[in-house]
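These notes are about the structure you will find just below.
One protein chain is absent from this view; the other protein chains keep their places.
Up next is chain A:
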Amino acid sequence: MSEFINENPDILDENQLPSRKSDDTDLLLGAGHDRTYLMRKQQLLRIHHKTDSSVMSNVELINKLLITEGYLDEAPELTDEDTEDSEEEFEDPIDAQEIYDMIAHISDPEHPLTLGQLAVVNLPDIVVRENPDKSKMSEILVKITPTITHCSLATLIGLGIRVRLERCLSPRYRITILLKEGSHQSENQVNKQLNDKERVAAACENDQLLGVVSKMLATCK
């Protein structure tokens, strides 16, 4: 890989990559609290930079004392029949953005840049078809765009993405990785290679190849 195939790709800046609108609820864990409490905490987070501000811990304290009170006031029962109502958790569905976040930070094998920065993976080219019945297979389709049409590393990039997704996703997802239409000279061949289970498995047996893939995945966040 001493000579780069594409010396001067177009590069996106790290903060130009699509990202999820910052979601404060991620920081507020622990169910079993009433709505106002959670909302208040969210408001605090927007004003303060961090979760461990004194005002936050004071709010937590008030809440805790109230809960303890509530607990003591109810006829006490054994802990294993804990009466605390834990609210039903909201579900965060797996969406294209989540898949994007998993793979956009994979390094390109020949540039010190990520696939997201090189626009090899793009948010609109990721499709998630969730099956509401979780015992059935769901599907994920990722289309990649090599930086140039004769990129010989397309298969390696595809393999890296596949390994990453297989490690990150539940086995109930069927993962399909395709080259974006018209983005590569030997589109069909590469597509075939990327989605052939046997060939992928064989590639993963190859220690040297796995080493290269590990290196690509090392930058994942």
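Keep in mind that, in the parts below, a residue touches a chain if its C-beta (ideal position, glycine included) is under 8 Å from a C-beta of that chain, and two chains touch if they have at least 3 such contacts; residues count from 1.
Here, contacts and distances are computed from a predicted model.
A chain of this complex does not appear here, and its UniProt-recorded name among "tRNA-splicing endonuclease subunit Sen2", "Exoribonuclease phosphorolytic domain-containing protein", "MMS19 nucleotide excision repair protein" or "Mitochondrial import inner membrane translocase subunit" is "MMS19 nucleotide excision repair protein". For chain A, the residues touching the chain absent from view are 15-16, 23, 26, 29-32, 36, 39-40, 43-44, 46-48, 53-55, 57-59, 61-62, 64-66, 68-73, 76-80, 82, 84, 86, 89-92, 94, 98, 102, 134, 167-172, 211-212, 214-215, 217, 220.
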